[in-house]
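Heads up, one of the protein chains got dropped from this complex, but the rest are sitting where they should.
By written order: A, B and C. Residues from 1 in each chain.
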């Protein structure tokens, strides 16, 4: 489903090469100053342009259709749409019968019985993350004092930020792609957000993070590393009446509930499935496994554009409480 | 919130030392053979007893209150309850003012304003996973041909299964606790379960998995390791008309949708927060950070009991589609 | 589905003659004084006993399984169960093949493929309103200053309360049943509850009211009578800064939102479908339309027991905002 949330509810729509894409946000409190210009900073962070990102350039100009009046949110649903300007649909037509490995091409054909819009990945396109970033801008405004930042900690297996450019360049040259790990931190989080079990911060946040195409892992605080520690090493001693802990191995969450320390979450971004390098895949017309190389315009490293998307997911999650 | 699901809806309740705990399941199809005895195998896998698990013994006898008639599910809500027999509430009373590090004690006091049932962790207790396992048994029956299995792949940082007993024994001896990593696999999964974005298999499954206390990381297929690979290494070539891929680095999911290959998911279980070993924490009565050691009965390694809980979460997730 | 609500979420279960019935309430704030005795007053109002109500007597003793500690709600899910003591299942076995007119017998057989618990109406029984009344007691406590009352305004077509007993007695004597109209009023309602469109007070409240078996009509304020009035007659002039209106033809709701005046809602209760008087219905075994008369124990006028159920639905609806 393409709807998420309770207190701050999103409904997203659109395809990579369709008429337009957008998001409807319900539950936005009245009285928040908002204009189309407010989206630009985060949209720019998501936009392509750097080495390793797709040569497709989109203006990404948001249009507020409803929910803002005289410069402030009204409390009514906030709809923001975008047009798709820079589309080259001819690039994709062969993928219906010769589906890309590890892409949604094949499952989409099966699930939607051939009626799916296959151009540019259609509704499965990473272009839809534009709607998440848009909602993230609004969520951040709703959250007020909470600060959300993110950074790439690993790229193509390299942790030295000084070498990131190098590994990206190599992937581009090899007609291949690379993945990365992004860490996101939220500070200024009040104590008590979240609920036990199905309403845990980890549950709601991971739900949103795994909605981002290409995310294959999510961990909080020490995450997978905690599994190798002892309780005496991993536990965070409480050292102050406001809940401050000496360490933050829990990533700011206990029992599914925020404890006032920074929320720390990391996500694994897999290497982009679409690569120009030759790879094998079944051709459903010939019935043979045949070599293919993906033409069209792609990101050699989608992780470069993902930090702001991850922030958006974190903000949207926190805006539910 | 303590309610989850759409097609197969759960509502769980109970506290560690309260009158009873249970689960109401809505959306169970009529005509499934079900008796109280059917729960025993999975409940036994969750039950304590082995070295490293709590000395608290519970009979865990399920009582079906509704939804079954003449040995078959009726299509009406299925309620299953359990009583708490073996409770020693005196063990926990001091934790209200001297909260355990990395446990829910402190956040619960804040969120519920002191009204929470603090005995044995109250509603935050791992005992509530009994309700997940119960629902998992029903979910597995609903899923029919899908087989779900799980295993511990790492314990206390050790990957050699032959040494698991050794690391657990050491933790017990040191009055400490250890964590572990559990891998769960679902085979026989039809193509096309799941939806793009908020309805992705990863989103729904991680939502449930992170509802399990002590889970701090979730990854699908190659997961975090994928972030270090190239697309040409991580992509799974489709080699058969039924969607079979040469490798399964995607863990059976593309674009949020099952591709017919086995679903593979791994979770990180942190070391139990409650340890007998002395550790520091704020005493809210004295205002001082003071040493504490947790009495009561605890699991030195909760991961030992978690595989069946993880299976339950996976089954409940798949039963939504 | 048997789950309702957002902020105050209910999950109900049980059958007329099964092991037990109950309700799980999620979203109950911590710190509300609550004991099993608090349910008695409203449960007594629903209980049978008067002329025209079923001779089946149930003790309706609530058991709080979770969510209350030391006399106060904890903020965790509140589960309340009841046992079914006074069951005579033999009365109902023939209704499977010879379904009662206007009862759920026939549709249940079709929908649940014969697996439904048919004893006493099974899950469709009016006995399930016990769970609504139980939740209503809690909802009323959550609502605090809002007072909710109800009364029967019409019984068997008679509006003179002095003749109610007479029309009931006649129906009993004739082995027939009668319906009625119940009006419910909520005072002390704050301005601003509800939302436009799908979250309108009328939408949410009617959703719950029509969940009560036998309710076939719901109207707010002037309701159907408004359709015959002019705007100048039906409009309510605002006469005070607190929103007080000179008349209350709107029933306290404008644009789906409470305006601070009393909420007034009326429901139509149809005559009980189960009557001892002979009537015709298809016998699915013989394939013939044959006379039947319903044995077992029934209410000649279920409307007599319904006012407290209507109040409960109104309270549960208001507790969502």
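Convention: a contact is a pair of C-beta atoms (placed from the backbone, for glycine too) under 8 Å apart; a residue touches a chain by one contact, two chains touch by 3 or more.
The structure presented is a predicted model; accordingly, all values stated were derived computationally and were not measured.
Asks: Looking beyond the chains shown, say which of C:133, C:146 or C:178 touches the absent one.
Replies: Answer from the full complex: C:178 touches the omitted chain.
Asks: Looking at the full complex, which residue from C:145, C:162 or C:287 touches the chain that isn't shown here?
Replies: Residue touching the chain left out of view: C:287.
Asks: Footprint of the hidden chain on chain C, which residues?
Replies: On the side of chain C, residues 1-4, 10, 12, 99-104, 106-108, 110-111, 123-124, 128, 154, 156-157, 171, 174, 176-181, 191-192, 195-200, 202-204, 206-211, 213, 215-241, 243, 245-246, 249-251, 254-259, 268-275, 277, 279-282, 284, 287, 289, 303 touch the unshown chain.
Asks: Applying the definition given at the start, please give the residues of chain A touching the unseen chain.
Replies: Chain A touches the chain not shown through residues 1-3, 9, 11-15, 18-22, 24, 26-27, 30-31, 63-67, 69, 72-79, 81, 111-113, 115-117, 119, 122-123.
Assume only the chains that are shown with their structure count from here on.
Asks: Same or different: at the chain B/chain C interface, is the fraction of residue numbers used by both copies above or below half?
Replies: Over half of the interface numbering overlaps between copies: same.
Asks: How many angstrom lie between the centres of chain A and chain C, each centre taken as the mean Cα position?
Replies: Each chain reduced to its C-alpha mean, chain A and chain C end up 45 Å apart.
Asks: Please report how many Å separate the Cα centroid of chain B from that of chain C, as a whole number.
Replies: 37
Asks: Could you say which residues in chain A touch two or more other chains, in rising order?
Replies: Expected reply: 196.
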